[in-house]
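Removed: one protein chain of the complex. Kept in place: all other protein chains.
Letters A, B and C mark the chains as written, and numbering starts fresh at 1 in each.
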Amino acid sequence: MATVAPSGEGRPKILVFSTNNISDPGIDLAGSQHMNYSSSVKVISIPCSGGINPNWVLHALEAGFDGVFIAADGGDCAYLPDCTTRTARIAERAQGMLKERGKDPRRVKMAAICSVCSEPFVSHMRQFTEALSKL
Amino acid sequence: MSGKRIGAFICHCGGNISDYVDEEKVRAAAEKESGVAVAKTFIFSCSEAAQQEMIRTIQEEKLDGIVIASCSPKLHLTTFRAMAKRSGLNPYMYTQVNVREQCSWAHRHEREEATGKAIHLVRAGVARTRLGVPLTDLRIETTPAALVVGAGVAGMRAALALSDIGMAVYVVERAAEVGGRIPRWGRMFPNDRDGAEMIGTLLQAIRGREGITLFTDAEVVGKSGSVGDFSVVVRVRGVEEITLRIGAIVVATGFDPYPPKAGEFGYGLPGVVTLPEFRELVAGANGQIRYGDREVRNIVYVYCVGSRQAATEGHPHPNLYCSRFCCTAAVHTALLANGIDDGVNQYHLYRDMRTYGKSEILFEEAGRKGSVFVRYADDAPPVVERPDGGLLVRVRDGLLGGEEIGIPADLVVLVTGMVPRENANLVNVLKLPIDAGGFFNEIHPKLRPVETVIDGVFVAGAAQGPKTLAESVASSMAAVSKGAALLLKGYVDLPPLVAKVDTERCTWCGECEKTCPFDGAVEKVRQGEKEIACIHPALCKGCGGCVPVCPVEAIDLEGCTNAQVKAMIDALVREAV
Amino acid sequence: MDYDVLVVGGGIAGMESGLTLGDMGYKVLLVEKEVSIGGKMILLSKVFPTLDCSSCISTPKMAATAHHPNLTVLTYSEVEGIVRKDDGTFAVRLLKKPTFVDPAACTGCGDCELACTVAISDKFNSDLVATRAAHIAFPQAVPKKAVIERAGSSPCNFTCPAGVKAHGYVSLVRSGKYEEAFRLHMEDAPLPGSLSRACYAPCEGQCTRDEVEGKVPIRGIKRFMVDSYYERHPEPEYGPPEARNGKTVAVVGSGPAGLSAAYFLARRGYGVTVFEGGPEAGGMLRHGIPPFRLPKELVDRDIRNITALGVEIRTGTPVGSIASLNDQGFDAAFLALGTMEGQGMEVSGRELSGVLESMEMLATGNAGGRMDLSGKRVAVIGGGNVAIDSARMALRMGAGTVAIYYRRSRAEMPAHDFEVQAALEEGVELHELRTPKRFFGENGKLVAVEWLSMKLGEPDASGRRRPVPEKGSGVTCPADIAVLAVGLKPNTRPFANELGLNRDGTIQADPETLATSLPNVFAGGDDVTGPSMIIEAIAQGKRAAFYIDRYLQGLPLSGITFDARLTSVDGKEVLDRGDVPPSARAPVVPRELPAAGRSRSMEEVEKTMTEEEARYSASRCLDCGICSECHQCVAICPAGAIHFDMREERKTLEVGSIIVATGFQLFDPKRKPEYGFGEYPNVITAMQMDRILSPTRPYNAVVRPSDGMAPSNIAFVLCTGSRDCTVDNRLCSRVCCMYSIKQAQLLMGALPLADITIYYIDIRAFGKGYEEFFEQAKGMGVRFVKGKVAKIGETLSGNLRIRYEDIHGDGGPVTAEHDLAVLSVGLSSNPEAFGLFPPGLLSADPFRYVREVDEDLEPGKTSIDGVFVAGTASAIRDIPDTILHSGAAATQVASFLQRKRAAL
Partner (left out) sequence: MANERRRDPSEVMRDEMVMKGKIASLLREEPRTIPEISEALRCPAREVTLWVMALRRYGVLEVLPKAKADDYYRYKLANA
């Protein structure tokens, strides 16, 4: 029978930074297809992943999130041709800031999620949830 | 920023949300949030009746912000923004919270957890609205005039189209004559129309228009201003400088034919010519094709000269791209040659015959008319020699299992591709990015193929990449359509969700200017004692790319400010009461 | 002017030109024939050469199109015709097809799709997987609204007099939803048990499956459904409706018509009293049909479906006059008296004892009584079902011999042949072309009948050949009992003074509304129509309830159609739907009591199917109407958005100019049978491969269709249908080389170990970044083989043997084996564009694309002033060129409109 999922309280809290036009539709699609991922995953939508302030990541982890996932626009970004590189740099900077504060940089993860990436998103969430539980 | 009266509306979506989320709990939690004046639930918030009810609530409760927790904003953000507007509320004081696709549907088997998450999401939405400010679209008055740079076929046709839709048009051509390459090339594929004649027709039409001013022997030497309202300085005949006020710029500077290096496929040997040179020969032929004083009986075409090149030691910066038009141009030229002299023997040494689309018919016809096509392998290019007075082309024929054959030729035609035109000054003035091949780069090949990162500056024709005549014209008209979208109404409304600078915090380090890809969007300005950054709302695209680079968090993206995001984060982790 | 511009086609070209014109400030109407805008591009996985996700590029454009303040988007709509008027504007005739879903209410939740019981091929997934008759086109659809695919009424649904949705309950049984099937039936007719035994099933008579190997046994399926339901629910699941309207209706007669009217009226909240003169309710169900065909417990259970609603049945209460009903305060009355009296025969000796009316005998037997016919010689006169029932009943009452005498021949008998057959099997004799001339008696008792021989003369008014006596043909045969079964008539004598009656005693009633000459009195069923089938009587009751309700609500009876079913689907069209005709599947052989044993027993002759048999039988249904009308979507839709009564709408609008953006068609690879598409499952088209590679793919991964195996050796066959005189397309399709290279690259990512071979003639990588993309694929290890594929064959394992002409290798014909072959199908013109205008007006180029009259300098300009073409409707283009061309067309429109405005 169905495995009993650990309660929401016990599961790692994940903040996802997602983008209005590219990754949001992918995450929405996961819901439309009734795919399941941890309810401790919460999404904040912004225009472009190249605009994520590393301080937000830090703030999130200090405020009580266990991990931050950056759903990057990847090559599909309509704003910045170098969006992927920029977002990667932001993730690295955030990880650097974490290290400085003695936090595990693995609490920040980034992957390109496009508008139909429902399955990749869900599997990222499952893996990240698992990885964070082990930290 | 507090003291706002916010309404929180929570949608059941039939049972799509309420079957998995305890709506009443969410409503009660929302009601307790600071700033929330009223919280209600609706069975279908998108229904006309619910919208009426929301409008009434907004007006009665004198709300200055609302949050609707329903489906994905992709479906109803516009619906509810319009509803907010109807109620008299600023549409940007509305936040949509996705509790369907990102909550109820994703957590169908955990009602309690889904309810908890929905509460958090609504709180975050409230936090965002609470810190929001009313915003209005930025309206920019536009100047009903356009500049076309380049008076080739693309530029000339663009000028006429711009004039058709009522714009004043200035055409600036560097050369003394209009028309670019086409007038010397005789009959053009696929319709065999004479290039010079076509240019003549266009020029006559342009001359007939009062609204078009044509400058030849002229160059653009300066540009300032922004979309809809540029000032452009044109230098005419090297001396006179004229300043024009225009709303949009179409860059149609064309291409150069690839100039073969000395010795490249025998170039430099007598009897080895480029395709453009051969075109002129054919255009001028009279009953017989002659080269110098000799009649031409055997012609060998060598394709892909200057295109699809491989990087080699002697050639570190090859043209990797395919020039697109040359295969068709070559078979078409061969057909013209057939037309002049039926007895001419023509051999085509090619790699892939790229006579795409309807041009396939020309390829077929050339074969029928006697042209012989020999495919050579990428790594075995033909060799052009002049061993003893006559030209000989040696090539390994793929069809004959790689056997080498030698073809004696009276004329070897190097089917040369297109290269970007030398335009250093213009590039410098317009600050247009160029692609790997050196052509002007569009923002996005599919979404925005004629737009550039500089709003209001469009690229057209072969300046953007190799194109045929018809393709150049189509792209120039596409550029006009984007210009018309900008200028025809007399104004443009730009969304207000752009970056803004906190003048108190900013210390001008220049990082934002460095990171911004949009020319002129960030400027250094002096404010009282200090220098600070100023973001031009008309040039900013609202990506927020400058936000993370600011060391002092002095840049905020409207609708997504540092304070808003942090407040949302706090709201998302705050323990449920 | 309604709109400045009409854009026909909502693909990428239509959207691009529409958006651009909208941005310029023009009012644009965009008409798309599919349920979503987005065209073919939204169905692609990624796009070359940048490998952008197609959806990421398309969806913002689709959303912008849908929300643009200057754009009106009409999806699922067709332009039926465009006429250019004298002032240069255009009159556009539009057809909006019904989706049967209210777009304003639908939230796109997809619950209907999960509930739907009809699996159909998903065309948005290139037929690789099933979707449902109720579905949302694809996850990114704009608008994201459900649509119900209906081809019309299924013939079974259409033919049922009562509108019982046979297809609906058959499809529910097929899905194992037996209770839902029963409840669906109850929406349209309340006596499913009786119908499951005794309905003559006109639905089966229309069943398209009969053309294959035999009709679907719809009644048998119903019987299974009813039995399994009644077994679980000995009593109805419901009680009287909560909402009562306070009005009362009297129903006179408790046969199927009366019960049906009572049922539907009670459901609408009326207080209904049924008056029955006899001791028990049920009319013909009770008295006319013998228990070996219809057990009476079933009739009782059926009747409880009606009484559970609070309907009172007063048995033993004949109604003497309408006035008496009015006196009792009824607001309206429905007369459903049935035809319970014999027509009688003017034959000498009729008065003899032993000469009976059929109903006398049947009513006695059906009520559990018995006439002692032991050893007697019984002659039944008549050829209808009543005659057959009488004969079989006589056998069961112990008759020594039973013979039916009919004045025409067996072929003309109104009784159903299977009934005649059953009677013959039980030992009943049949004498054709006989009519009684005289009954002979002794001591007032019948002893013999003199029969006249008949022959068939000229056809009479009913079209049947009239029987005429043969001269001097009298034969006398001994008989103890003669049963007259020569027709029935109603007893309407009590109402003769109050109502208009016909000469045969039937009541005069409006055939549509069943209104009689008295305003508050309606009449229906056999007392109006003459003897009919049960289902027809039920239909009359249902109709009466509908109009009585309107009457009592004070609504007009005219101007509304009670029966608004879609017209029936043509069976031939159904049979032609697939590439292969439906395969024959053996029908379930019905089980019956053996003839030998049953003829003396009242036990039910026919047996009920097993569950397995019922589901199997239901699975033979061809889904003629596509949607079965099982109404599961209606039940589940949280928004109440589904409306089966939605119908197509037409209107004419005036527009200033037109952009034709009707796009292209994909080459149908079945036109190259040597490639085996459709025959070999592992030969697929590139569009199918694009779907398989898409994240919203039909399969869980890249697997081949024959057996779900992950392929390891994939071939691409370029120029399928392009550069090919044999299929009448000499043109190059421009995009196939590139999309194949794209797919090859994506496959290398999905299946890193797989070998990929591209068979090509020339690789046409000519756009910006294309050549580099081609080189990249070579670098990744994609094998390019210059060679035209001549034939594809299949091995036993489902692999494919590809035979090709090796042009640049060793030469000559070569055969290679692959486990999956992708046909890189070409693009061809879409002739729909030309149908928009009067014939010949919009000129075509030699390749049947919309001709651009000056393609060099006036892109998009067509042969009609004010009509422009955008995108692939005029020539094959890749996406960037389509966008450019659409921009050019928008400029042409703007120029045209500005010039016109200036001229005014």
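Convention: a residue touches a chain if its C-beta (ideal position, glycine included) is under 8 Å from a C-beta of that chain, and two chains touch if they have at least 3 such contacts.
The structure presented is a predicted model; accordingly, all values stated were derived computationally and were not measured.
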- Note on the structure: Touch assignment to the omitted chain, from C:398, C:441 or C:582, lands on C:582
- Considering the complete complex, of C:698, C:767, C:826 or C:871, the missing chain is touched by C:698
- Query: Which of C:12, C:28, C:120 or C:689 sits in contact with the chain that's absent?
  - Reply: C:120
- Message: Among C:112, C:128, C:686 or C:867, which one touches the chain that has been omitted from the display?
- Response: C:128
- Of the candidates C:364, C:491, C:665 or C:706, the residue in contact with the absent chain is C:706
- Note on the structure: Contacts from subunit C to the absent chain lie at residues 114, 117-121, 127-130, 171, 174-176, 577-583, 615-616, 618-619, 621-623, 679, 681, 698-701, 703, 705-710, 712, 753, 796, 798
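Please note the rule applied: only the chains that are shown with their structure count from here on.
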- Any chance you could check whether A-C or B-C wins on number of contacting C-beta pairs? B-C
- Item | Distance from the mean Cα position of subunit C to that of subunit B, given in whole angstrom | 49
- Query: Which subunit B residues sit where two or more other chains touch them?
  - Reply: 74, 444, 447
- Residue list for subunit A, restricted to those that touch at least two other chains: 25, 29, 32, 78
- Contacting residues of subunit A [partner subunit B, same complex]: 2, 5, 7-8, 13, 15, 20, 24-25, 27-32, 34-37, 39-40, 42-48, 50-56, 59-60, 63-65, 78-82, 86, 90, 93
- Query: For the complex, which residues does subunit C have touching subunit A?
  - Reply: 50-53, 55-57, 59-60, 110, 139-140, 694-696
- Message: Give the list of subunit B residues in touch with subunit A in this complex.
- Response: 72-74, 98, 100-110, 112-114, 116-117, 120-121, 124, 444, 447, 497, 515, 517, 541-548, 553, 557, 560, 562, 565-566, 568-570, 572-573
